[in-house]
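Below is one structure; the comments refer to it alone.
All protein chains but one are shown in place.
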Amino acid sequence: MLLQQLVNGLTLGTTYALIALGYTMVYGIIQLINFAHGEVYMIGAFVGLIMVAVYKVNFFLAMLVAMAVCVPLAVLIERVAYRPLRKSTRLAPLISALGVSIFLQTLVTLIKGSPNPLAFPQVIQDTVYVLGPVKFSTIQVIILVVASLLMVFLQFIVKYTKVGKAMRATSEDYETAGLMGINVNSIVSFTFALGAALAAAGGVLVGMYFNSVHPFMGVSVGLKSFCAAVVGGIGSIPGAMLGGIFIGIVEVLGVAAGFDTYKEAIAFGLLILVLLFRPTGLLGLPIQRKV
Amino acid sequence: MSALLEMKDITIRFGGLVALDGVSFDVEEKKVVALIGPNGAGKSTVFNVITGIYTPTSGKVIFRNEDITGLKPYLITERGIARTFQNIRLFKNLSVLDNVKIGCHCRGRAGIFGALCRHPGVRAEEKIILEKSLNALDVVDLTGKRAELAKNLSYGEQRRVEIARALASDPVLLLLDEPAAGMNPQEKQTLMWMVQRIRRLGITILLVEHDMKFVMSLSDRVDVLDYGRKIASGPPSEVQRDAQVIAAYLGKEVVRECS
Partner (left out) sequence: MDAVLDVLTNPYYIQVMTMVGISLIAALGLHLITGITGQFSFGHAAFVSIGAYASALLTIHLHLPFILSMLAGGLAAALCGILLGYPSLRLTGDYLGITTLGFGEIVRVVFINMKITGGASGLTGIPRETNIFIVYVVVVLTIWGMYRIQNSRFGRALTAIREDEIAAETMGINTLLYKIKSFAIGTFFAGISGSLFAHMMQYLNPADFGFSRSFEILNFVVLGGLGSIPGTILGTVVLSLAPEFLRFVQEYRMLIYGALMVFMMIFRPNGLLGGVDVVRLLRSCLARLKVRRAS
């Protein structure tokens, strides 16, 4: 029973982790809480849904198309709403991000005609695999496998490619990276693109898992994933994965323990507890006061 | 009679790095003491330990016979130690006068209720704060710039506002962290007069400075730090000839070649 809940928590948590990665990478590079990231995830889910329901394409192809739509969208958002504000006060890009968020939610509601959820067509034969005391559904297996592959791929890019090295340099010191001949603007765009690709995949996977897609789905999941990024230590990629899985498992266990009406508060409670004891998150480095 | 400030065997580590290694020195009342040493020797760290921004790993800071080690910075200011910063830390978007008024903070009492009802006591206090601030600005010759925003002043003027702000807290001991950095020779000369003026007010001064002419002509005693250790101490003329000091600044080879 507990083991089963852990598996469910792990599944939910990896989807949080996928989205949290986008928050954490962007924050790591330009110290911006990208509140519009949840909307990128929501649009990813919609694109996936349309591909599957209208064009009857294969599920994986639908996910790729969702990524292909969300990547330029996120790059465009950065270009229009954040880049002009990179040198202004901390709150200005934050407000701008919220504006983008409201804009996209309304836009999707308008196109769709109503804010009500749509069901995701059953595209995958849902068989249940039994492994000892634990049951896996096909969807759960797909989520775990796809998410793990994407995260491994991300780690590969960040650790072993030239652009990854440039990303790490930029997040270490934005100014100096620029002086060392790194085109920081394109690195920022690339970071948004990576985050958006992961979020789009997350959107399609979650849409399928919970069988529901609606224009405001990015709000709650976005905030929780953001909590995950902070709990893990914002700016840290392994931290976002750890934080996502941690929050997913605690949320599922909390609901199983009878706190289902408090479900929406669990992630935030965890966030506050972690911050009070480890002010920079589980894997974040402590801040040294500079004088 | 013990010294005004006594640093006793201060050691501070940041992770593996030993920033200060058993540093001890005294600052006697009404003296000007200079702390010199190559970059990274730990001079600013000494200031940060004295003012409570860092707590030393071991050792004690004694001020007027009271142990102030590990006290919060605001409590240390209340006890009569004020400072300036190496990289200017003014309240940039406030006027020069407001900057200095904030320096008076620890000598005032008015709180939220005072702010709201402005009873006579509060008004009297505001008047004293204003007078004190104008006096402090007068010491650094900036009374005329009091209405300007701090960020609009020249670099040298900003350094002087920092000094005025520190003076406004009625310090017994004033710590100046590279006050002449980035100033032209003329500005340095003016600054020198100002420091002497402050000294005549009866305020003890501990200063970190790279400009040797400045240090040598102002200070009664010079302490030299290198790699977190004190390597020499004495009147300026003696320290200037100390072989270890020359080695620290110019490298050991130079000393060997010269001798």
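In order of appearance the chains are A and B, and numbering begins at 1 in each one.
The working rule: contacts are C-beta pairs under 8 Å (C-beta built on N, C-alpha and C of every residue); 3 or more make two chains touch, one makes a residue touch a chain.
Keep in mind it's a predicted model, so treat the numbers as computed, not measured.
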item: Full-complex contact with the absent chain, from A:12, A:118, A:142 or A:227; value: A:227
item: Hidden-chain contact residue, picked from the options B:62, B:106, B:231 or B:247; value: B:106
item: Interface with the undisplayed chain - residues on chain B; value: 51, 53, 72-74, 77-78, 82-83, 85, 89-94, 98, 101-103, 105-106, 108, 110-112, 114-116, 118, 122, 125-126, 129, 165, 169
item: Contact footprint on chain A, counting only the chain that is left out; value: 27, 31, 33, 80-81, 84-85, 88-93, 95-96, 98-107, 110, 219, 223, 226-227, 230, 234, 261-262, 264-265, 267-269, 271-272, 275-276, 279-280, 287, 289, 291
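Following the convention adopted for this analysis, only the chains that are shown with their structure count from here on.
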item: Whole-Å separation of chain centres (CA-atom averages), chain A against chain B; value: 48
